[in-house]
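Below is one structure, written out as structure tokens; comments come after it.
Of the protein chains in this complex, one is absent; all others appear in place.
Order as written gives the chain letters A, B and C; numbering starts at 1 within each chain.
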Amino acid sequence: MSNKKKILVIGGDLRQIYCSHRLAQSFDVYINGFDDEHLAVSDIKKADASMKREFDYIVLPVPAIRDIRYINAPFSKKAIGIEYVKEFIKPSGIIFGGKLNEYANEILGKDRIYDYTQREEFNILNAIPSAEGAVQLALEELPVTLNGEKILVTGYGRIGRALIGILKGFGADVTALVRSETSNAWAKLAGVKTCREISGNYRLIFNTVPDMIFTGEVFKRLNSDVMIIDLASKPGGVDFETASQLGIKVIWALGLPGKTAPVTSGEIIADIIITIINERSAIDV
Amino acid sequence: MSNKKKILVIGGDLRQIYCSHRLAQSFDVYINGFDDEHLAVSDIKKADASMKREFDYIVLPVPAIRDIRYINAPFSKKAIGIEYVKEFIKPSGIIFGGKLNEYANEILGKDRIYDYTQREEFNILNAIPSAEGAVQLALEELPVTLNGEKILVTGYGRIGRALIGILKGFGADVTALVRSETSNAWAKLAGVKTCREISGNYRLIFNTVPDMIFTGEVFKRLNSDVMIIDLASKPGGVDFETASQLGIKVIWALGLPGKTAPVTSGEIIADIIITIINERSAIDV
Amino acid sequence: MSNKKKILVIGGDLRQIYCSHRLAQSFDVYINGFDDEHLAVSDIKKADASMKREFDYIVLPVPAIRDIRYINAPFSKKAIGIEYVKEFIKPSGIIFGGKLNEYANEILGKDRIYDYTQREEFNILNAIPSAEGAVQLALEELPVTLNGEKILVTGYGRIGRALIGILKGFGADVTALVRSETSNAWAKLAGVKTCREISGNYRLIFNTVPDMIFTGEVFKRLNSDVMIIDLASKPGGVDFETASQLGIKVIWALGLPGKTAPVTSGEIIADIIITIINERSAIDV
Partner (left out) sequence: MSNKKKILVIGGDLRQIYCSHRLAQSFDVYINGFDDEHLAVSDIKKADASMKREFDYIVLPVPAIRDIRYINAPFSKKAIGIEYVKEFIKPSGIIFGGKLNEYANEILGKDRIYDYTQREEFNILNAIPSAEGAVQLALEELPVTLNGEKILVTGYGRIGRALIGILKGFGADVTALVRSETSNAWAKLAGVKTCREISGNYRLIFNTVPDMIFTGEVFKRLNSDVMIIDLASKPGGVDFETASQLGIKVIWALGLPGKTAPVTSGEIIADIIITIINERSAIDV
């Protein structure tokens, strides 16, 4: 019998399968919430109902919850209630998940659940597949090369910086819209051109700002052939209706990490869980 | 009546339409060999049969010829023989085309036809959409991000350099296979890692070398999960059959400029024709 | 008579002269604490003793204070006490300075003095001349090119990021020592190699970490021909004595912005003062 600690991964999509394979390098890993029997192969096993209170750790996806009370498990036909987690976790076990809610905190115990999406490095690392996915969209949708094109990236945070690093490699003429003196200084340090207002004959704009900044007023200051790829989380930063009336093409790009790089996205989750477990062990010792 | 010189663009695909729009900034442009009536819009007109010997310049696509005797005109149901060009061109007119053959030289007169694919800058500029298209394929096909991945680019010529510039922007760990001291020195100058042999745990390889360098012997020195994108023109540089037997994924990526960036590709052709015309005028004066 | 607001710049070195010229684009600027009469030229004037309580703003250098009670004025033979500021500033005036102390706060009034070195963008922008100055030192001291050399940068903060951006342009083989998961993630996003321990055959190391991390133990894991450029503020991050015994070359590089780019450094101060004044006006209105 293995003396590795036991992890149960419940719900989520393919990312959680790749996450499980990575975790299996250090742990004894089981999965649940995947109807397809073939996903539990090589180094990961299917959990069965008899494994009550056997798991040291349980890993939920991001987002962990759907419809308030259920685990987000799109690959399972059967709904899985959050209470289910309690049946499998050891009394001393730890539960990991992304974007947990109040209900989960209450049912599972706030002190033993860990929202890994609140770790800064998780969000930085996730910006990488987001940016690559957004660039892929641009390559697919534009009939021109990125080389030499005028491109605006609004915001100079995690995704903005990742995007600009990539776009400069393409030889694009990139400008960052910055909204603070600090962002402006960081952009200058990196040799990135900045502006404070959205205006100009851009061919492509990536929006990373979660405020409604692309309004009718702004569209007037842009070329009609501009294409906007909106990466801001709901409700997004673009007035879609007005854009549509003006014939401006807008692509709302959400959930890119899971779509464009499920392996990398799954491994990011696994690595952060391993880091957290190691940090906790270090403290315990 | 316009006193602009008259250009007739015959055959080719959408690239030639974008080429025509660009040429229309300086010339009176007509097209032929496109059944779809809607393509002759705004600043370009459909040529009609009565315009005998009216054109100062005729532009053929790349490749210009199919089946030895015909103009490559995939958007026309009717075959168009090369002799057709003679009916429209002025006695003093110039004919442009890509990859012309002996038959065309003979029929049209070697001294008045100009193969623009023999211009070095044409091939350099075309390497840009080729490289971008190849990176798009990689983004679409790989379940991991390019960031951090070990990537090999074989060859450090036009496409190799374009690819490496882009891949470094993604934060990939790129190595160039160089085959001469000169290429090695250029790579060093650009801060690019080099190797002389194909070997290592690469996740992705772009082949730009037109020799059969990926044989069974070489596959043994690679990981089985490597993906190879072959950009070398026919017959390519990869032994597909052996690769297939070994389960190595190979993508043969040809004609990328026209597929991924038809506007840019068409404009490259237009710009080079304008350059050539200007150079000839300068000499005439 | 000008209706521009009046600024008095007291003390500091050449940076404050360049700062004054920049401020003179928007203000009526006087200087004090410079014995050399020729420094007050073109758009800046020498203040005279009669201008009591005339100034809207007074600008002190960085550091503003020496020996607790005096303004840091290396270009003036005469010592200038902090009280001096009070004679010139309007009752409603604002005083700017870098690294002010308790004594200054007490004498001048904490609510009307503004330490611009506490603005994040000041420190980010100052990292640029620091990094350029450090690279200049490396170019001057090393008998080899930076291209192709193995270089370590400890720390991935402001100066570390500025340095690495520059060194990658030289084609150096750069690694960042990171000390947190967040720094590690940012480095990965930028495609920068990282390590957690100082060890390896580096030819050059830039230290930006203000802790004593280069001890005898660490030197053992380095090559004897390594050169260390220490950018950490006092007491620095290198055990100089042990390094010296081992024959390891260490350069303590302090005050680089003022030495290598006094114009840029002065303009950074001017720009930040203008930003702060504008922000205050915006609030007042």
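The working rule: a residue touches a chain if its C-beta (ideal position, glycine included) is under 8 Å from a C-beta of that chain, and two chains touch if they have at least 3 such contacts.
Everything quoted here is computed from the prediction, not taken from an experiment.
Asks: Quick one: jot down which shown chains the absent chain touches.
Replies: Hidden chain, whole complex, touched shown chains: A, B, C.
Asks: Would you mind spotting which of C:Ile248, C:Ala261 or C:Ile277 touches the chain that isn't drawn?
Replies: Of the candidates C:Ile248, C:Ala261 or C:Ile277, C:Ala261 is in touch with the missing chain.
Asks: Specify the residue from the set B:Phe34, B:Phe96 or B:Trp186 that touches the hidden chain.
Replies: The one listed residue touching the chain not shown is B:Trp186.
Asks: I'm checking contacts with the chain that's been left out. Which of C:Asp48, C:Asp67 or C:Glu140 qualifies?
Replies: Once the missing chain is taken into account, the touching residue is C:Glu140.
Asks: Could you pull out which residues of chain C are in touch with the chain that's been left out?
Replies: With respect to the unshown chain, the touching residues of chain C are 18, 128-129, 132-133, 135-136, 139-140, 142-147, 165-171, 260-264.
Asks: Which residues does chain B use to touch the chain missing from this display?
Replies: Residues in contact with the chain left out: 119-121, 124-125, 127-128, 158, 161-162, 165, 181-182, 184-186, 188-191, 275.
Asks: Extract the touching residues of chain A with respect to the undisplayed chain.
Replies: On the chain A side, contact with the omitted chain comes from 147-148, 168-172, 188-192.
By our rule, only the chains that are shown with their structure count from here on.
Asks: Note the rotational component of the Cα superposition from chain A to chain C, reported as an angle of 0 to 180 degrees in steps of 5.
Replies: Result for this pair is 180 degrees.
Asks: If you average the CA atoms of chain A and of chain C, how far apart do the two points sit, in angstrom?
Replies: 37
Asks: At which residue positions does chain B touch at least two other chains?
Replies: In chain B, 147, 168-171 touch at least two other chains.
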